[in-house]
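Just one protein chain is left out here, and the rest sit where they should.
For chain A:
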Amino acid sequence: MIWIYLLILVALSAAAFFGGRTLARRRAIGAKPHSRPGQHGAYALIWVAAPALLVLILASVFAAPLQRQLTAAGTPDAVAALEPFRRDAFFADAHRVGRGEAALQIWERPLAEQLPVEARRMVRIERTLSWGGGVAAILAAILGGLFALTQIKPQTRARNRVEGWIYGALFVCSAIAVLTTLGIIASLAFDSFRFFQKVPVLDFLFGTQWSPQIAIRADQVGSSGAFGAVPLFAGTLLIMVIAMCVAAPIGLLSAIYLSEYAGRTTRAVIKPLLEILAGVPTVVYGFFAALTVGPLLRVFFNEIGLFLIGGPLDGLGQYLALVQNQMALTAGAVMGIMLIPFVSSLSDDILNAVPQSLRDGSFAMGATKSETVKRVLLPAALPGIAGALLLAVSRAIGETMIVTMAAGLAANLTFNPLDTVTTVTVQIVTLLTGDQEFNSAKTLSAFGLGLTLFLVTLMLNIIAHRIVQTYREQYD
């Protein structure tokens, strides 16, 4: 239905544009017009399209709640007496019947008679609302058009007015970006607040027990659930450290080699290949971790374990022989691979920003290339590289798919890379997929975790950006 209105709107706007242009031409005869006819046309178009679009958007936003209210207002007694979810099901069926489909459930006597009546009423409400919205939009378009008609005069500053609208539209675009931040903060803060009403903030931040599963009956084990997030923070930290141990040296050394040693052709080949590594979706890395790296590492450690069993390191051997696929090391290593191109391209930029004169000075003193890199470039670029590594850390903390697929779900408070750990992002995914009721502490805890994640990564990003920027200004 909305498509038809949009089509009508497009047609009306086009008519307004051409009509306005012709009219402007005709009225301009004998006078010296301020703006060109096309600009008058554009002005008319804006006055037709903008009010109508506004009405359409308002109508589609408010249609659903209005429809719910109207339906609830006229509910017959037999239906009103039903339990809430049965009532919803009844209305859903009435909706289906109204559209000419078969009902999903069989309703008993008084309800069965009500069903077609209700169906007709629902269709009527829906039709009224959708027609009402459309007619209001077209009316708004016509009113706007009439206003524009009166404005088409040779002395009207149509161009400036059109440009004013464009300026406004562009500003709204930027404002939406800010609104996104507000939306994130508002949605996270609102639900987190509800969570922190049930679970105290300090228990959440410093508790060492995480078991959000709330049992159905009060007498079962773990009936209250525990929301101490320290094991999650520890797991996140552990995986992040492992990832950085892989990504930082490899990424940094590749960047140094590419920017200082490699010839043009090598660069031309390696750079796009690194870009492929950067463009691979994280779910693919997750698959790679779960089905290739995990089993590989497990076999590796099991073999070592079998070798050690019976020797002086028997205990370690026994432990290694039982290592499983899902461990912090798998997720961390694969996440490190994912971060290599990120680290290398950022460090590459920063190394390139170091002025050539520093290099030349060092070479003039007889230093070799590696000495120049180690004693001149790296110290000069150090703040920038630290910033880049911090950005990588924030990426590692927020990364979801790899850890979801490879790290496990058990909330262990451990720093052993061969154990399964769980992270903040994994818990958010687990808590919010599958069955959920909306007001339980379990579901809401995901928003508490999300807020923590958002604040931590935000802080890291701000610090990293500040470091990178202050450093850059030194040579500009």
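The criterion applied here is as follows: contacts are C-beta pairs under 8 Å (C-beta built on N, C-alpha and C of every residue); 3 or more make two chains touch, one makes a residue touch a chain; residues count from 1.
Everything that follows uses one rule, which is that contacts and distances are computed from a predicted model.
**Student:** Hey, which one's the missing chain according to UniProt: "NADH-quinone oxidoreductase subunit E", "Sarcosine oxidase subunit beta", "Phosphate transport system permease protein PstA" or "Cytochrome c domain-containing protein"?
**Tutor:** "Phosphate transport system permease protein PstA"
**Student:** Give the residue, chosen from A:I397, A:V421, A:A441 or A:I467, that touches the chain omitted from the document.
**Tutor:** Answer from the full complex: A:I397 touches the omitted chain.
**Student:** Of A:Q69, A:T368 or A:T470, which sits in contact with the chain we cannot see?
**Tutor:** Only one of A:Q69, A:T368 or A:T470 touches the chain omitted from view, namely A:T368.
**Student:** Of A:T128, A:Q155, A:S187 or A:N352, which residue touches the hidden chain?
**Tutor:** Result: among the candidates, A:S187 touches the missing chain.
**Student:** Have a look at A:I29, A:I106, A:A177 or A:A364 and name the one touching the chain we're not showing.
**Tutor:** The single option touching the absent chain is A:A177.
**Student:** With the missing chain put back, which residues of chain A would touch it? List them for me.
**Tutor:** Residues of chain A in touch with the missing chain: 61, 64, 159-160, 162-163, 166-167, 169-178, 180-181, 183-184, 187-188, 190-191, 249-254, 256-258, 261, 270, 272-277, 279-288, 290-292, 337, 340-341, 344, 368-371, 373-374, 391, 394-395, 397-401, 404-405, 425, 428-429, 432-433, 438, 446-447, 450, 453-454, 457-458, 461-462, 465.
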